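Missing here: one protein chain of the complex. Every other protein chain is in place.
Order of writing sets the labels: A, B, C and D. Residues in every chain begin at 1.
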Amino acid sequence: MLTVNHFTILSAVLFSIGALTVLIRRNPLIIFMGIELMLNAVNLAFVAFSHFLDDMSGQVFVFIVLTVAAAEVAVGLALVVAIFRARENVDVDEIDMLKG
Amino acid sequence: MPLMLWLIPALPLLGAIINLLVGRRLPRALSSWLAVAFMAAAFGVAVSAVANLVALPPEERVLRETLYEWIGVGVGANSFSVNVAFWLDPLSAVMILVVTGVGTLIHMYAVGYMEHEKDYARFFFAMNLFAFAMLMLVLADNYLLMFLGWEGVGVCSYLLIGFWYDRDNLAVGTDEKFLSPRSSATKAFVVNRIGDFGFTLGIILMFWTFGSLSFAEVFPKAEEMFQIGAPVITVMTLLLFLGATGKSAQIPLFIWLPDAMAGPTPVSALIHAATMVTAGVYMVARSHVLYSLAPTTLTVVAIIGVLTAFIAATIALVQNDLKRVLAYSTVSQLGYMFFALGVGAFGAGIFHLMTHAFFKALLFLGAGAVMHAMNDMIDMRRLGGLRKVMPITFWTFLIGAFALSGFPLFSGFFSKDEILTAGFTSGNIVLWVVGVLTALLTAFYTVRAVILTFGGKPRWKEGEVVHAQDEHAAHGHGERGLHPHEASPVMTIPLMVLALGALFAGYVGLPSVLGANLFGQFLEPVFREPAVEISPTLEWTLIGISTAAALIGIFIALRFYLGDRETPQRLTRYYPWLYRLWSNKYWVDQIYDYVIARPGRWLANAFWTDVDGKIINGAADGLGRAFRNVGQALRSLQDGYARGYALAMLIGIVVVIAIVIMRP
Amino acid sequence: MDYGAFVEGLVFYLFAALAVLAALGVVIARSPVRSALALALVFLALAAMYILLNAPFLAVAQIMIYAGAVLILFLFVIMVLNPRLDIIGARGRGQTFVAIVFTIALGVLLIATLASGQIAPTTGKFTPEFVASIGHVQVIGTLLFSEFLLPFEIASVLLLIAIVGAMTLARRERVPHAESKRDLR
Amino acid sequence: MNILGIYIDRPIVDFVILIIKCVVWIFALLTTFAYIQLVERWVIAKIQVRIGPNRTGPRGLFQPLADALKALFKEELIPTNADKLVFVIAPMISVATALLAFAVIPVSPPLNLFGLEIPMQIANVNVALLYLLAVGSVSVYGTVLAGWSSNNKYSLLGSLRAAAQLISYEVTLGLALVGVLMLTSTLNLNEIVDYQKNFGWIILPQVLGFILYIIAAIAETNRLPFDLPEAETELVAGYYTEYSSIKFAFFFMAEYINIITVCAIAATLFLGGYLSPLPFLPIVGEPGIWWFALKVFILIFVFMWIRGTFPRLRYDQLMNFTWKVMLPLALLNVLITAGIIIFFQPGAAQAFAR
Partner (left out) sequence: MPSDYFPLFIMLVVSVGFAAIGIGVSALLGPRRPTAIKGQTYESGMTAIGTARRRVWIRYYLVAVIFILFDIEIIFFYPWAVVFRMAAEFLFLEMALFVAILLVGYVYVWRKGGFDWY
């Protein structure tokens, strides 16, 4: 029998891997992918809880998250493209204008 | 049929949005007629809503419709919620019919009047938006939503007074200098803000006292919790009344209304005569439950009302600008309405509000037609003889003038008479005497305006080039000199319809000796006024007195301006101080300037240079320096690498989760 | 033996393993295209999870939007920019090491939290039987267009902003020779 | 929770039947692909007044077999600088998604064989239509990755063009089907066919939707006049320039199976699926599958006809066409359908009975 823990633990593992991707990769595109991975992990948890609680709100929420993620990727990648065109470079470690 | 109250404000709003977004791209006729169409549609919906209302038995005549919860805080006993909800009872029914009905006519008139303006889309946008705000104001079922409309009409009024923001002033053909439209708009806005401040305080106090702002909750609670004369209610009503004096141009805040004439004439007609300025009257009438609990406030309201009526009437006597005469007469008539409210005759006040909307809109539109014909020249000293040139305008204007002066059997006669009767029976004989005197003055200056404008011989020459405002003249037809002509049907039809209203609107509220006061009965479920029983003899006497006042005023005016032309000048010579007093409007503007504006400016300067410059800036700079030093120290932690920050965040999250888990 | 539970478990562990391995692939793949491919596998595995969780509509939406649109956009950007193959690791090895340690700590803490918790008894009315009787898409549609109407409409505003934002950011310069090129046709 | 449902009663039998069905489906599709491709050569030859294949076997009937054997035995070439893993995976994605898409299409009413009722589709799922779109969007990967991994400029351009075209037309394709859903209120293909049993073919109220769908489908399958991605004159052969042997055959196979699939979807959604066009005719035997096949082949013939007749579009015309013409038309179709439903309520009884 599968329980909610099966899915939430999988979700936790995927989330951690997503976080790791964000932290150790230098290519902003792959960092972005890590973020998508984290979002998906959370979605999985939502759907799992939604299923095991017999409540659909979680699923509708995931549906909305899909929309938000798509919009986010569209704009985020546009930023990457813009930065790349300005600096001919997509290494996040060389984009350090946040420096205080 | 489902209730569609929300449509009434929504339709003008839609029109406003369309004109805002695409109005400039649309053909001129489409853009302007669209605005008219939305107003007419709103009128249609309003009529059907009122029909629904009337179909109910009198005691149950309240229709409510909640759109959604606007603000909701807390649950249970201490919760506070404000809904976007509408409330239609006989009082708001009268208001929406006036606003949409008269509004539609004025919009239609404006199509002709604004024909040559380049910014017609902006104009109709603001007009429709104004109608939206005004309808929100009168349909709101709570004070906060009403305040939304209240502020909304203020903003629209600002936009419309300053419509010709690029001009200097409008006194065409004379050397008289008035405030420029933009200054007038600012003045109106600022003066209104003072009133609004009181209104806001009143609302806050109300919320503090009752925990609610909705009519349905506040009024029963007020009657339950407080005795007549309770100080809280008195303060609250006084504060609300301060708001009303701002919006409805009463002493001490009446000074903005005459300057508001700098806006286009349809604006003056719609906003500064028929609707917006009556918002204060409506608000006080709406809050009659509260006011009935505060006799002190009622006395204040009555005194302020009568004083305003009298003072404005005296100023109107000596104005040379036709629109300004009408503006002061508006202030004066609003004073009458407050007088009625102040003596507890709420129904009479609303009755006068309605008849006034008809005839004053009519008079303004007539004045507008004259301006249109005379290249914006509005100085009565240079008009005259227009009777032959513009017959329709003349006759309709004359009807409006008779209604305003209270000539028997015209609409204004009935409503004014009802107010005076109520004033007399309430026992305030002094106020009543001043009211009657004002009625006499009203009749005088009204007829004076008619004669100077339309009667006698022309004081202008055909083809004469008047000194017109530069770019306006270029858009109008000023360059070709004066060729007065009757206005086009799109302008005269509203005039005629309004004239019918000015003639017959009074017959719904006949005095008891002549018939039934249908209007009063209609409003009765709202106000629950006890009908004052007075003897027919007394009533006939009072009717006779007000008739006499009107007739005497008219007679003097005829003597002065048709017969012996020397009399006015002689009077001016004999009583120069009186003339100066009136023509300088009691120096109220100057007093405000010395008492408030200059000290204010001085104080602001002091704050700016000393307090702000030395104390606050010094403190801020010092703090800034301190932060900068600390920041320099911390700077080394911020290496600017996004992933470093992300890692720091992760570490923080891990630590927090760990702490949460480890905690027993 | 309960075949149903057996197959269910089999499918779950199969796709769970696929998801975790593919996710690791995202982290360690050298080429961004391969990372994207691995991510696509994660998305497919998650779609399978959604089916196991009786949410088939979300499963297809997941594939359509994430695999079919979002990742395609990634691939396009990779090809438009063609960044050089990059190496794992931050500027210093220290940061990578710390990151790995703390990510593992995060995972362990999350799992510990989740495993220790007990799910509340079901209260909702959307039991699998109920959803099956109406249809999953129908249920989602009904909810989305009644209870969640506002988020739905706001989503359109969000998408509008995204369109405008992406257009403005990515297309800063208008090709000056556009007209002349048009003439050449 | 038991996910296998019906399989509990007779799990092994059903499982075996399922495996057999999958294999049968794949081979049926491959055979159809092979002979359609042959037929197309004949048809195009006729249109272009040529002769067409006639050497291998009687009238060239063994030509497909010969092609298959050749593909298997040829040397496979992988460019030196290619990303080899991705290079190999790409054709697999293409062919697997093509095969997967067909799985939800009901080709006939359930068949009675040896006393077992066997549904004539691999999976009867409730989100079938979305599933088809989802599989379609995944198949884009095959194209993009093939072009990118080859490390060839023509291939890269071809694959980008192809992908841009595919995703652009996918929007219209998806929107063109919305009208059907509004009428039938379901995404399940069997239920859509049932709806047509009661209320007539959907093509009648959905003419515009059908036309839009067919145009988008032609573009989705990279057929002339929308075969820009593989335009020989500009891009050599587009994204599969570098492919040879079985991998090339896979792309070819995927393209034709996709043609079959889109035609089968059109037949199911708009032309009554396996239903007889003349329901009052006495039914002999189990004709559903033959009606279905007939409809699909007619549609495929239309595809061939169009290919033989129209010239290739220019790429800018192609993109303009979908975004500026097809997309508004598809929205218009939704609007029209909404109007039809609101004012005439066709098939209302069934929709509310469900």
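Assume a contact is a pair of C-beta atoms (placed from the backbone, for glycine too) under 8 Å apart; a residue touches a chain by one contact, two chains touch by 3 or more.
No experiment lies behind these values; they were computed from the predicted model shown.
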item	value
Omitted chain - touching chains that are shown	A, C, D
Contact residue for the chain not shown (choose from D:Phe199, D:Tyr213, D:Phe250 or D:Phe270)	D:Phe250
Absent-chain contact - pick from D:Ile36, D:Ala71 or D:Ile300	D:Ala71
Positions on chain D where the hidden chain makes contact	2-7, 18-19, 21-23, 25-26, 71-81, 88, 91-92, 95-96, 99-100, 103-104, 122-126, 129-131, 133, 137, 150-157, 160, 163-164, 167-168, 170-171, 174-175, 178-179, 181-182, 185-187, 236, 241-242, 245-247, 250, 315-316, 319-320, 323-324, 327, 331, 334, 338, 341-342, 348, 351-352
Chain A residues touching the omitted chain (full complex)	66-67, 70-71, 73-74, 77-78, 81
Absent-chain interface as seen on chain C, which is shown	4, 7-8, 11, 48, 51-52, 54, 56-57, 61, 64-65, 68-70, 72-73, 76-77, 79-82, 128, 132, 135, 137-138, 140-142, 144-145, 149, 152-153, 155-157, 159-160, 162-164, 166-167, 170-171, 174-175, 178, 181-182
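Here is the rule we go by: only the chains that are shown with their structure count from here on.
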item	value
Inter-centroid spacing, chain C versus chain B (mean Cα positions, whole Å)	58
Inter-centroid spacing, chain D versus chain C (mean Cα positions, whole Å)	26
Contacts with two or more other chains, residues of chain D listed in rising order	1
Where chain A touches two or more other chains at once, by residue number	1-2, 19, 23-24, 26, 93
Residue ranges of chain B touching chain A (in the complex, touch as defined)	631, 634-635, 637-643, 645-647, 650
Sites on chain D touched by chain C in the complex	1-5, 7-8, 11, 83, 85-86, 89, 125-127, 130-131, 133-138, 140-141, 144-145, 148-149, 156, 160, 163, 167, 185-187
Chain D contact footprint on chain C (complex, rising order)	2-5, 7-8, 11, 31, 33-34, 37, 40, 52, 56-57, 59-61, 63-64, 67-69, 72, 75-76, 79, 128, 135-138
